[in-house]
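Heads up, one of the protein chains got dropped from this complex, but the rest are sitting where they should.
Chain naming follows the written order as A and B, and within any one chain the residues start at number 1.
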Amino acid sequence: MRAGVFWPIAVAVGVVFVVVSRLYLTNEYFYFAGYVVLEYIVLSTAWNILGGYTGYTNFGTGAFFALGAYSSAVLHKLPALLHTTIQVPLPAMILVGGIVSGIVGLGTGYLSLRLRGVFFAIATLALSIVAQTLIVNWDFVGGSRGIYIIRPTLAPLGGGYIQYLFTLMTGLAVLSVGIARSIERSRLGLGFAAIRDDEMAAEASGVPTLRLKLISTTLSGALMGMAGAPLPYYVTYLDPASSFNLAYAVNSVAMPVIGGMTSWIGPVIGAILLGTIQQLATVTISSALNLLIVGALLILFVIIAPNGIVGLVQSWRRRREAG
Amino acid sequence: MTDALLEVRGLGKRFGGFVALEGIDLSIARGERLGLIGPNGSGKSTLVNCLCGTLHNETGTVVFDGKPIDGMIAHERTRLGLARSFQLPKPFHSMNLVDNIRIPLLYTVNARSGHHLSDAAIGERCMELLSDVGLADKARRRPRDLTQVEMRSLELARAVATQPTLLFADEAMAGLSHSEIEEILAVLLRLNEQGITIVLIEHIMSAVMSFSTRLAVLVAGHKIADGPPQEAIRNPEVERAYLGE
Partner (left out) sequence: MIIQSGLLLNAIIAGILLGGFYAAVSVGVTISFGMLDIANISQPAFILLGAYAAYITNLYLGADPILTGIVMLPIFFVLGMAVYRLYYYAFERRGDQAIQGLAFFFGLLFVGEVSLVLVFGVDYRFVAASYIGPSIHLGIVELPLRMVLPCAFSLIMVALLQLYLSRSFIGRAILAVSQDGLALQLMAASPTKIKQIAFGISIATCAVAGSFLIIIQPVEPSIGRDYIGRIFAICVLGGMTSMPGMLVAAMLLGVVESITATFYGPSWAPAVSFGFLLVTLAVRPAGLMGR
């Protein structure tokens, strides 16, 4: 597929998806579940830009995601503080969420200066806990008690508010996948791959590794923040325990690993597969058990199929060509 | 001040309490072929790492082509024209050979002002460079399909792709057969004739002696000899370092 053709196709798919859903699917549950799967498409694609493409493992997805959510919470409360009735529109909140988490991503990028692989991963986990502790102690956004967000009754674009959130998240999914694919085929993507394969050799070959790593962490963080921004309106009750939930961290690692880290399609496959399984499992079996399944699948795939489903398909194809 | 290509004054590097290099003065003239030898652990690779910016030297100054480069990070030095091949080949494993060569072309050659190769030109240049080291037929393969020797050649090709003025060839010949050594030497000689100054860091004495126009000897972090190969070799300190007391 030529580069120029992808974006229009992706956007078209997104639009068709939304339109068809809204015309034919009236079951509210579909929108609630679908939102989560789309959210995971964004999160795992974002994770994979730093993880699969650049080779830096991030365990702190929860932090970037939650900071996006909490920046929306702040913006939600801001009008009351300023004694106006003008509400901040959600798309603007998404942008702000992206900027906030993008800046944190930039800071995280500087961490990578000093820390090789493993230490970087642990540091991201540390960052996540520190961010969570800060939020827990911040009363303006409710601290550990959490905050209640009331969904507006009127949704732009007609239909219910949940359909609106669903549409926005579809847009974000298209955006993130489009960005990932553009990177993959570009000079930037090649630079990321060089860093992943051998950072020292990349630097010696003229690749400005710090600059590229900063781009990677900022972009990854920003996308995660954007994915988190609509969360308060989705859950209507926002609290640190659930928004920083380690489930986000595990899923955003498991989905690209299981789907395949070398291509934009891997995280998408992983997100749809695992996301759907989990949504079904939460309804039928306990939610704790479904996290167990994710963890077990992660371990399994990492051991026997380290290149994920995409990798399995590729080697199957290669064997077919050879045989 | 001479118009030496690389001027090193008083360079020193420590690792905690261990002194890897001390008081290194070195002057590399344009177009020369300098051989850098010394026993294992004498600091040769450390010196290369410091000069190329991979490691940071605590003391000393380095001037390249009239420009002080202390504090410059590795990729900046590469873009100035300082290239190196690694002692243990460090190829980009997930890419084929063409893309391995594409990286320095995209990020060094195209990053310099003026020079801007089109995608097509880059593709051609990759094949040219691979042919020069005899890897053209494996262009679409991955590094894991290469033999040790071929990986060394890839290493060199990648360094040459940056269009350097000064090239550090760090032990490119260890473990090679006699004819393979001759091949690599021929490549290096050709590069030198094209105007690239070469520093050959090597253990294989026959190669170093036949190739170098000048020899520098490093022992335990100090430079103990520097001059025409035949003279430097006969320096009593050098003999002692290699043969023991």
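Here is the rule we use: a residue touches a chain if its C-beta (ideal position, glycine included) is under 8 Å from a C-beta of that chain, and two chains touch if they have at least 3 such contacts.
Just so we're clear, the structure is a prediction, and the values are computed from it rather than from any experiment.
Across A:L111, A:A155 or A:L273, the single residue that touches the chain missing here is A:L111.
Among the residues A:I99, A:A126 or A:L188, only A:A126 touches the chain that is left out of the figure.
Residue A:V257 is the one among A:V257, A:L274 or A:I309 that touches the chain not shown.
Per the touch definition above, the residue from A:G34, A:G51, A:G68 or A:G142 contacting the chain not shown is A:G51.
When the omitted chain is restored, the residue from A:S144, A:S182, A:S242 or A:Q314 that touches it is A:S144. One chain is missing from the display, and on chain A it is touched by residues 51, 55, 57, 59, 111, 114-115, 117-119, 121-123, 125-127, 129-130, 132-134, 136-137, 144, 196, 246, 250, 253-254, 257, 261, 286, 288-289, 291-292, 294-296, 298-299, 302-303, 306.
To be clear about the criterion, only the chains that are shown with their structure count from here on.
Centres computed as Cα averages put chain A at a distance of 43 Å from chain B. Chain B meets chain A in the complex at residues 52-54, 73-75, 78-79, 83-84, 86, 90-95, 99, 102-104, 106-109, 111, 158-159, 161-162.
Within the complex, the chain A residues that touch chain B are 187, 190-191, 193-194, 196-198, 200-210, 262.
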